[in-house]
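Of the protein chains in this complex, all but one are displayed in their positions.
Lettered A, B and C in written order, each chain numbered from 1.
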């Protein structure tokens, strides 16, 4: 048996619906239709009345989920694309994120954000939004890169008493497969060393993990041992694991698919520079997308985002220094 | 004669209205009433039909400005508080910011964002939003810290053919005074070395410039010469001026009033670590607000944000390393 | 589906007993007394932050809350609902503690003035962004529905200006699609801060929006306590009995500045003096006397009692400890183990 990243997300939701009557799912086209990506396929059938189609009202969808959450439910909201969460932005950062701190009443909910670029999707169906939400206090931002994490992190997210933004990468939905769902699970907040190495550390997350691993395999051929760290959650960000890796390798490249100004790569490099300055044998580097909207045409898109090739050459630069 | 930061903003708008018939201003309570902070006082009287009260509709206010901008006008939108721009977020990052790149047609507009904390204003009337907008391609983000910059940067912003977010700090509105409006003007995109020094560089912007200068004065008493750089615009960010300063001092503290994850201080430290690694004699440091919503009570607020005192001790730490 | 775009309060039949009217009057009086005190404290520089009052809106606000069941229903007040807050069970001391910055207040100094709330008592703590709380009430109602709780009603209030927000539209539409027992009470006080309704909307009556959502609409003279009690009793009972969301629009005038920092000089004298813009408290007082529901002396006693209650709360709140930053946990997450330790 083999299970995809997308199926893992569906299974996690099914398990949560089965085990906790407080869980329900709200989103556009998610009930009978099973969602634009089929992440809720059959869930409306199997859990009648608990998987509901919403109007095209991201602000109210989010506000409704917040109201249900502070009244004892554990809502899951599916945004049809992460890009549309810009319309729920206010409810997320000002209502959900501040609620526990302001009132002492927790706001346990999960917003599922189909994120990241795929060929031909263009500026409004490709965005990675982890940076803007991570900037705000009161939110947990998850960026699973594996089938196992998609499953176990979503399950754990649903049990947290805080608002969680679950950035699931569309590029991994169908491509990424595993033989089974994980028994083990690394808790939210811990990064994972996916590949150990000696010469440089690549810190990354989500789809860029796989591009980075490909780059590491290429460099292996020239005898370079590249350590690859998967952050898994970008807020909180597991600085300790990152520092431990840099302590071993002395070199750091932070890779992300999001826009270059600010964001995860800036935060990672800034933390290592501040807290692990003396561990560094060379200037830390960053690799992000280009600073333009995400192009629609694959010829442009494939150059706009980091790829195994551009990551490989960035690492080669890093190794030269 | 003496002019405040707020009056400079009003004067700049008056001059722009006088000199360019394409300029108009749109916002809540800005016409007869002159705005919540009186930044448009008398402008509706002096420029009939060009300073208009809007409904409480941030999304439509912004969309309207975008439509006018792509059709040849140069709108200025006043958000009553920067915090409410969360409701114009989608129009700003997806419509305004992408327009020139997508269509080749410029979208020249300025969004005035009364920003930052003041005592007793609480979580929703105190926010600094520069980080979230800087993350997106296609926008210019300005953070004037002086009366002169408030005036000349706003005037220059109105002439740019791009969407500009003008983060004006409410704490400076009335407190900050100058004898006259500037003749000279440093162009947008250039940082200013406000105080030159030898032992450490503080890179900051907006209201935190003044807290940092106070800290520098304190440290002067112990013989420490602290160089203080005012970024003025956080996107684009003048890395060259920052690097030149760090080259002189060998030490960097980045100070911002915004939330700690990501943002200007992360971007500054990451750039210096990547591009000026060998200029650094000590680990670069950051100082931001605490990672909670902005407290309403002054006892909490004064500890939540960086102050001259907390900046001073951060610099002392930095000098010890 | 019934589209009653304009039921006038008067026509909304439930007749109001003297007991009910007197109770409403007492809440209005207490509200006015609390707010006069807060206003005085503000002038004296004793208040932390801004002050926004509900003068002239006490009848509309109290009547809404009185139609609800404290502890069981949901009431989401906004900035002019001091009367409704108290009628729904908020102790006067909570009001004063919040304004005077006591750490014992419901928001512990973290948030202030009109942002106070008690979600576990069915009172969400409003954020400033107008319109955003209506969908939150929808969600609380959905939660009750999921749990099979019957006959719950949730009410939110908003002003004429707040109806221009996208959030308000999305929430009303969602409530109508789910046929939720939601009451939206629109206090049309003719101004949004300084902006007159002529710059806010172009329809004749905001209640005309009801039929566009497939919900029931009601209009009432917001200065007439009896009419307000009647219209809200009717709207709430219709919502409770499954008729779906109800839009109630009250016409009145804000009898103060937007906040106490604002002299409201933009409100034309001729508007202030229009009979329909009368003070609802004076009107209710008149009704009490005319119907012999209270003698002038009894009214004085009521006023004295209200004054006592407020004075007592003020002096207690003034003795309270203020927030101490060194004791503040700075914890924005309930999952404390996920809080990033000053990693700056």
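Heads up, the rule we're going with is that a residue touches a chain if its C-beta (ideal position, glycine included) is under 8 Å from a C-beta of that chain, and two chains touch if they have at least 3 such contacts.
If you're wondering where the values come from, they're calculated on a predicted model, not measured in any experiment.
**Student:** Touched by the hidden chain, which of the shown chains?
**Tutor:** A, B, C
**Student:** Taking the full complex into account, find the residue in B:14, B:160 or B:186 that is in contact with the omitted chain.
**Tutor:** Touching the chain that is not displayed is residue B:160.
**Student:** Which of B:39, B:140 or B:213 touches the chain that is not shown?
**Tutor:** The one listed residue touching the chain not shown is B:140.
**Student:** Just one of B:5, B:33, B:81 or B:100 touches the chain that is missing; which is it?
**Tutor:** Once the missing chain is taken into account, the touching residue is B:100.
**Student:** Under the stated touch rule, tell me which residues of subunit C contact the chain that is not displayed.
**Tutor:** Spelled out for subunit C, the touching residues are 1, 3, 164-170, 173, 176-177, 179, 199-204, 206, 208-215, 244.
**Student:** What residues on subunit B make contact with the chain left out of this view?
**Tutor:** 22, 24, 50, 54-55, 57, 59-73, 75, 90-91, 94-95, 97-106, 108, 137-138, 140, 160-162, 188-189, 235-237, 239, 271, 274-275
**Student:** Tell me where the left-out chain touches subunit A, residue by residue.
**Tutor:** On the subunit A side, contact with the omitted chain comes from 28-29, 32-33, 36, 53-57, 59-60, 81, 83-84, 86-87, 119-125, 260-261, 265, 286-288, 290-293, 295-300, 302-304.
Convention: only the chains that are shown with their structure count from here on.
**Student:** Would you mind naming the chains that touch subunit A and likewise touch subunit C?
**Tutor:** Intersection of subunit A and subunit C contact lists gives B.
**Student:** Just how far, in Å, is the C-alpha centre of subunit C from the one of subunit A?
**Tutor:** So the centroids are 41 Å from each other.
**Student:** What whole-number Å value describes the gap between the mean CA coordinates of subunit B and subunit C?
**Tutor:** Centres of subunit B and subunit C (C-alpha means) sit 36 Å apart.
**Student:** So how far apart, in whole Å, are subunit A and subunit B when each is placed at the average of its C-alpha atoms?
**Tutor:** Centre-to-centre distance between subunit A and subunit B: 30 Å.
**Student:** Where in subunit A do residues touch two or more of the other chains?
**Tutor:** As it turns out, subunit A has residues touching two or more other chains at 90, 94, 97-98, 101-102, 137-138, 235, 237, 274-275.
**Student:** At least two other chains touched by the same residue of subunit C: list those residues.
**Tutor:** Residue numbers touching two or more other chains: 107, 110-111, 115, 127-129, 166-167, 331-332, 339-340, 343-344.
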